[in-house]
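First up is the structure itself, then whatever we jot down about it.
A single protein chain has been omitted; all remaining protein chains appear in their positions.
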Amino acid sequence: MKKLRMAIFDFACCEGCQLQIVNMEEGLLDLLDIVEPVEWREAISDQSEEYDLAFVEGSITREEDEQRLKDIRQRARILVALGACAVNGGVNRLKNAPDMDEVRRCVYGNSATMPHLATAPTKAVGEVVKVDFEVRGCPMSRREFTYIVRCLAAATTPVVPTYPVCVECKLRETVCRYEFNEVCLGVVTRAGCNAPCPAGGQWCYGCRGLVDDPNVNGAKDIMDKYGKTVADLRSRMELFNSVEARQCQGQ
Amino acid sequence: MMQTPASTTAEADADLYLPRPATVRSRTVLTATEMLFELAMDDGKPLGHMPGQFVEVSLPGIGEAPISVSSSPDGRDRFELVVRRAGRVTAAMHDCRMGERVGIRGPFGTHFPVDGVLRGRDVVFIAGGLGLAPLRSAIQYVLNHRKDYGRVTVLYGIKSPVERMFLDELDDWSRRPDMTFMETVDRADATWKGNVGVITRLIPAAEIDPKRSIVVACGPPIMYKFVIVSLYSIDVANEDIYVSLERRMKCGIGKCGHCQIGGLYACLEGPVFHYPVLLGVEEAI
Amino acid sequence: MTINVHHVTRIEGHGNIRLQATDGRVEKVLWQVPEAPRFFEAMLRGRSWQDVQTVVSRICGICSFAHSLASIKATEAALGLTVSQQTDQLRQLAFGGEQLESHVLHVGYLVAPDLAGVKSVVPLVSSHPEVVKAVIRAHRLGNEWMELLGGRRTHPVSFRPGGFGKLPTEKELGDLKGRLMNVVQDLKLIAATVTSLAGKLPAFERPTEYVALTSPGCYTFYHGQIGSTDTPDTVAVERFEEIANEHVVAQSTAKWARWHRESYAVGALSRFKLNHAWLHPLATTTARDLGLTPACCNPYMNSVAQVVESVEVVEAALELIDQLLTRGIKAEPLRPVRPKAGTGVGAVEAPRGTLFHRYTYDDHGVCTAANVCIPTNQNHANIQKDFEALLPEVIDEEEPRVRLLFEMLVRAYDPCVSCSSH
Partner (left out) sequence: MPAKKLSQSALALWVRKLIETRRVVAPQAKAEHFAYAPLSQAEDLRLDHDVTILPPRKYLMPPSEVLLRFTRKDGYTSVIEHEPMILFGVHPYDVAAIAQADRYFLHDRPDIHYQTRRRSITIVASDVQNASEDVFAACLGTATVHDGFDVLLTRVGDAYVIESRTPAGDALLALAQDLQEADPVSLGRREQVWEDAQKLLRRQVLKCNPQELPALLDAAREHPVWEKRSQTCFSCGSCVTVCPSCFCFDVEDELDPDLQSGTRRRQWDACLLSGFAVVAGGHNFRKRREERYRHRFYRKAKYLPERFGFMGCVGCGRCVKACTAGIANPVEVYNTLLEGAS
């Protein structure tokens, strides 16, 4: 079987998703049996003109980055968005505000107008170019990444869960965060991560994005039941799903 | 954890989930999305199915999908499947070349009563789209034993002319003096000279004698609603209707729970149902 | 000679090297950071005290534990929360895992190819299988160690303001201890390999100011005050803005810092220079074997200091686990927090150097202002100064060699460039 020529690129992000590839440890060696990295700045010093499989990590926050991304898209047969930043903008969307100049001043003070500090509202990769597949999560799950790469190498379509994180909590016998009186987004968030956050002692903050048909009405009722407000829910949802959070009305 | 290599135990033969090897003997493009496969079990034995039954087709690393047997049981060691490219397994199946191995479980499920109540009666087949695939098995069977049945009518409805399958057979059917074949398309194109409109239009025109006929229908979920109403309008009784239903299936043997239609299992009590059984089963049609 | 390295490889984030010289005369020597800035300080405004660490952890995937812990310390300081000794020790223990993981990653995957004269770790898999396996094992242990204490390897979830959301069991700590004892062999092999290749590191020296947290009696990563090689006085972490003096320059989207001189350095070498006296025995021997002395002013030796620290964190962890197990792990449910207005600073030694977070909260525990000062920010100016000193020294060498020396210099700092443009 011919190895897929793989490239990895990053835009505005923490590069934690790429780190997951290194974190596969010995599994990385297995991966190298089916893909050949031809460009991966963080790990190797090669560059290439074309790729079968391009992974793009990070959000798009500048005009020049849109161009770079479009160029990558042109060279790539399959383009996969890697991690929340790439899939839906992730935490980077939190900076989007009506007044971007004010945002620049907040960080760079008097120097904010210097041209190299220009920034635009955060976009997900899919808002700039066509994305063929997504690996969700912040960071993405190593298991899911491996699975998706294997599917692509075997020329079949990966199937990823569309049900909420609660399923995985139940299977792990994790005690529900609502029992600790905490606002957990697991009820409306796509599973596939194996629910590490509730198992690790924290609520799910929704990094994999919402399920296809989130029952936000249901979520509001739960807030009442546990003495929380929709504002609590929305403020947590904003972290990784600011677009949806804004649509979630309430006091 | 202990693993018993099952090939060494007698029990392995009894593993309901273990596919048996079969080989692709030929493949024929039917339409842009449908392909006909001729398969033979590697053990050389006939599949042993009845018209209307289905098999579970496995491709390693991709998965399994239920597919109706489209050929009539005729004693040969070959059988035919029509596969529409719909998802993972069916797409990978389309990539299967001659000589490639697939896994087969089954045949499973109920069948059309070709050896039972159909005998001696007028038979009306109503096929919507891919529904022709399973019905073809029964149609062939009936035609092979033509003298056992009364009038034979086949009504075939399809979205557009390019989706017609088995053109030679359709042609043959339309010429045969011992049967009636009528077809219609939802949308005609430049080449199409025949009927245009939904399949129910054919029903009044088919001169079905409600007293003598048994109707056997197979098509997409939406088709049944209209076909049944139309059959009522020509006084066909519930007792004289059989339908074949499709549901999601993960085992084919009544364990996985996916294909439940109310309390019925599409893989055990179906896919072929005597229509009265479905009356009052809200999820059925 | 014109050298333009557009995006240095094998570092975290995007940085460019721009060198130009004619007839032995330097015309341009620049360390550029074109990384897209992310505006985390702006993002934090309006976030609840409970969600702040979740957000700031995303500043850096490689040192997310450092960010989470600095963040939690800052939030606790602002809200007036105190934590138990157990919590404090478990956090320190967790942090050791990140130092090991990060250092091994840097030395084993990113620096080693240069020493071996190849472009990535991939060829080393076949040319140096034993040491690559040791690197993978040590890296895996670092990761699993982090996962045990932090709930995940990257972007931890078990640390919560006031304590832990989930505690490790005594059995798990016991198991970790056993594995830590085993990893010592791997670290020795890695150190020996680095020793054998240390000759490949350029003999370039440029004294500068070295800054790190310091806390007498302990080779600290987690507590302490700001120390410097330029002054015997230490400064409270709450005053970090006065020592970092962050400013914006045209060649970088990341801010620069300076204290007593035009630039200063943070990171493993700085920590070693300030705190070497308190290294554990095996780490002390390792430093000696590697030829690392407190007088060292060679920035390339930062990677060597990381090897020493890898040993140090394992020794320190073994000690911590013993103390924790002796007292026994006690369930300490999180106490409800009543938010109040306040401001607080948290500082830790991230693998790459000193990291500061400052937050201001209002009465409802909503963050109204934040300032985050990253190790690599504090190093950028120093990298530039190193560049300026190095180029004249090597100006007569072949272009590829010069290019390599500069790339290696950048890598030696283990820069977290995207982190610095947070």
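All chains are identified by letter, namely A, B and C, in their written order; residue positions are counted from 1 within each chain.
Operating definition for what follows: a contact is a pair of C-beta atoms (placed from the backbone, for glycine too) under 8 Å apart; a residue touches a chain by one contact, two chains touch by 3 or more.
What you are looking at is a predicted structure, and each value in this text was computed from that prediction instead of being measured.
J.: May I ask you to name the displayed chains that the omitted chain touches in the full complex?
T.: Output: missing chain touches A, B.
J.: Touch as defined at the start, partner being the missing chain; which of B:Leu170, B:Ile234, B:Cys256 or B:Val277 qualifies?
T.: B:Cys256
J.: For the chain that's not shown, point to the residue among B:Thr31, B:Gln53, B:Ser68 or B:Thr90 touching it.
T.: Within the whole complex, the residue contacting the unshown chain is B:Thr90.
J.: Applying the definition given at the start, please give the residues of chain B touching the unseen chain.
T.: Touching the missing chain: residues 1-7, 9, 11-12, 14-19, 21, 58, 60-64, 86-87, 90, 101, 103, 221, 246-248, 250-251, 253-258, 260-263, 282-283.
J.: Which chain A residues would touch the chain omitted from the figure, given the whole complex?
T.: These residues of chain A touch the chain that is not shown: 1, 27, 30-31, 33-34, 147, 150-151, 153-154, 159, 162-164, 166-167, 169-171, 173, 175-176, 178-179, 186-188, 211-213, 215, 217-219, 221-222, 225.
One rule holds for everything that comes next: only the chains that are shown with their structure count from here on.
J.: What are the two chains with the top count of C-beta contact pairs?
T.: Summing C-beta contacts for every pairing gives the maximum at A-C.
J.: Between chain A and chain C, what is the separation of their C-alpha centroids in Å?
T.: Comparing mean C-alpha positions, chain C is 25 Å from chain A.
J.: Taking each chain's centre as the mean position of its Cα atoms, how many Å separate chain B from chain C?
T.: 65
J.: Can you give the whole-Å distance between the Cα centres of chain A and chain B?
T.: Their C-alpha centroids are separated by 43 Å.
J.: Across the complex, what residues on chain C touch chain A?
T.: Per the stated touch rule, the residues are 7, 9-14, 34-43, 45-48, 51, 54-55, 58-62, 64, 105, 109-110, 113, 119-122, 125, 136, 139-140, 143, 150-158, 160, 164-166, 247-248, 250, 252-253, 255, 418-419.
J.: Mind pulling up the chain B residues that touch chain A in the complex?
T.: 61-62, 87-88, 91-92, 95
J.: If we count contacts the way the header does, which residues on chain A are in touch with chain B in the complex?
T.: Against chain B, chain A makes touches at 154-157, 159.
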